[in-house]
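Read through the structure below, which is laid out as structure tokens, and then see the notes.
For this view, one protein chain was removed and the others were kept in their places.
Chain lettering (A and B) follows the sequence in which the chains are written, and residue indices restart at 1 in each chain.
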Amino acid sequence: MDISFNNNEIHINIDTSIFNIDAIHKCFYWYGDDYSVTINSSSDNSVFVMLKQKNGKIKSDEEDKLIDKINNDLLDFQTRDTVTKETKNIRDLLVAKAFAHSDIYDEDPPGEISDPVGFKV
Amino acid sequence: MNRKSRKFLPQDDFNKEGENYFLLPFRFININKHKELLVNDVGDYIISDIGTARKVVNREIDKSGSLYADLISKFFISEKDIPELIDIQATRYRTKKSFLDEFTALHIFVITLRCDHTCHYCQVSRQTSNKSKYDMSKKNLDRSIDLMFKSPSKHITMEFQGGEPLLAFDNVKYAIERADKLSKTNNKEITFVICTNLASITEEQLHFCKDHEVLISTSYDGPKFIHDSNRNFSKGSSHEVVTKKIDLVRKILGEDQISALMTTTNLTLQYPIEIIDDYLAMGFNNIFLRPISPYGFAIKNEKKNKYEIENFIDFYIKGLSHIIDINRKGRFFSEDYSTIILSKILTPLPVGYVDLQSPSGAINSAIVYNYNGFVYASDESRMLAEMSDETFNLGHVKDNSYNQIFYGEKSKNIAKYSCNEALPGCSECGFQTFCGADPIYNHATQGDMTGYRPTNGFCKKNMDIMRYLFNLISDDNDIMGIFTNWVHKGKYDFELRNEA
Partner (left out) sequence: MKLNVKGVPLNIDHPLIGRIVKSHKEVSDQDEIILLSDKPINRQVNKNNILGLLTSQNITESGYENIKSLPTVHSLPYTDHLVDGDIVCINKNGFVNTLYRIDSVHNTLFMTDRCNSNCLMCSQPPKDRDDIDYFFDINMKLISKIPIETETIGITGGEPTLYGNKLVTLLNHLNKCLPETNVHILTNGRAFAWPSFVKKFDAINKSKAVFAVPLYSDYYQSHDYIVQAKDAFYQTIMGIHNLARYGIPIEIRIVLHKQSIYRLEALAEFIYRNMPFVSHVAFMGLEYIGYTPHNDKLLWIDPVEYQEELTKSVFFLASNGMNVSIYNLQFCILKKELWQFARQSISDWKQIYIDECQNCSQLENCGGLFASSIKKHSDYIQAFN
């Protein structure tokens, strides 16, 4: 990923094999208050994001902070996206069980219950 | 226990196999420069160093550490693809959402628009004696009451608002008597509330209220110079009148039958400490710190809304710090909005608060029967109607059936935007479980029911408050006792009673 500055613009090239497009959208959604955001694909596996600051120029001593913020935000939203995708099924199962009208969908208990003498439920 | 001997096995023998764990649904958000908050689908949380969520997802958590044990026991990760205790989680989720079981429980009756005050922040009331134009007609009152009893809720609250309901007390009286009778034949419990400025209340009216266990909710903005500046009463000082009448209400109805609500103005925002101290002196045990209502003239002014929320947060933090100090010194006093949020954070119980729940409280929890017979999805919905926006007008008590109003096209449409689990910006927010959705606020301030989170005032307010509360929880060792006491309304006050 590379980030460059130009007046009140921030130019970001993102490798989509590292940050997927959903994460990129969710991340820069939150920048819409202070920046106007455009997202375009620039090749098969990269995306170009341009942030135009709405008020005033970006000062040079702010640049490092912004790079940190963008890096961290992308990582965070990528993390969130991973959680959402990996847990989609279990979340559906949880909600389905929560609102099911009977207990036939309940899980069986794990493991053994007997003592050495022998006991069956 | 199938093994042949009872030899004691070491701790490692009780590990489940496999190195890698599965993720369970959770969200995270930073609460300050060093700490982040992880929250699962039932509101259990972990406060940990920034970067913890990343480590969890990247499978970098050390299995032998206490964080790993916390993540397992609090349902953030699982060693099996379907966790052994998933049915317990499902029960907890069902419990958290069970405030929905009752469907519409709060029925607001705008019995008249006539009023004897001219409060500068009020969008609704009319200084007039034209009863036929601005009072709810008996016919519409009957029809509204009939609709109310069609609600599946076993406990309904009938709340009278206005204008000033006391100016139409005959109708209020009639409505209460009729509803009381119907509650018995419909096998429902009913609670009555009158929202009133108390200026014109008489002992006779109060005795009627006592007979029907009516609760009083009054407007009290704090010390005289603030209250009277906000609330103009033609017959003199509103503050003088309301303080006298509060005493009278307490004498006739009892201490706990009256509550006070404050409306925030620019003047209010300058005096958090004074207002709270005044509430204390007036014998109240709680206060509701609310932002300035955006439902006014320049409602879609994003800059103004943002500014007002920022000022409010400043006011709120000052106020809350002062309230916490009061509690530390041994006196119980709570802030209502914080208490609602804390109930969601600190307990496994369902918390249904109309303005902060998902699905949203509009229709699902509350409904408004307007003086003119039209039915609105919420109080704010009818304020929009006053400004000629009828988007949330669900129908008329004369022309439309219960199903048409509560389950009609408009209602179903609002429902699409009522779950923060499915809204952009909210779906992966760390505060989601404690927050809510307000499609009507979104429509009013931003032009559509989805809302645009980065500039949304409802979002900003709740994020700032929740972040603040979690910072207190994270940093302050004594705060849990105080917060827990608020959540349980002072019932289990063990911290403050420790003489043996």
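The criterion applied here is as follows: a contact is a pair of C-beta atoms (placed from the backbone, for glycine too) under 8 Å apart; a residue touches a chain by one contact, two chains touch by 3 or more.
Everything numeric here is computed off the predicted structure, so don't read it as measured data.
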Among A:Asp2, A:Asp44 or A:Glu112, the residue in touch with the chain that has been omitted: A:Glu112
Name every residue on chain A in touch with the hidden partner chain. 103, 106, 109-117, 119-121
In the whole complex, what residues of chain B lie against the chain that is missing from view? 1, 6, 8-11, 13-16, 44, 66, 69-70, 72-74, 84-85, 87-88, 91-92, 346-349, 480-481, 484-485, 488, 491-495, 498, 500
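The definition used in the following text is that only the chains that are shown with their structure count from here on.
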As a quick test, compute the distance in whole Å between the mean CA positions of chain A and chain B. 29
Touch list for chain B against partner chain A, complex: 1-4, 22-28, 41, 53-54, 57, 81-84, 86-87, 89-91, 93-94, 97, 424-425, 427-428, 452-455
What part of chain A is in contact with chain B in the complex they form? 26, 29-33, 75-77, 79-84, 86-87, 90-91, 93-95, 97-100, 106-107, 109-110, 112, 114-116
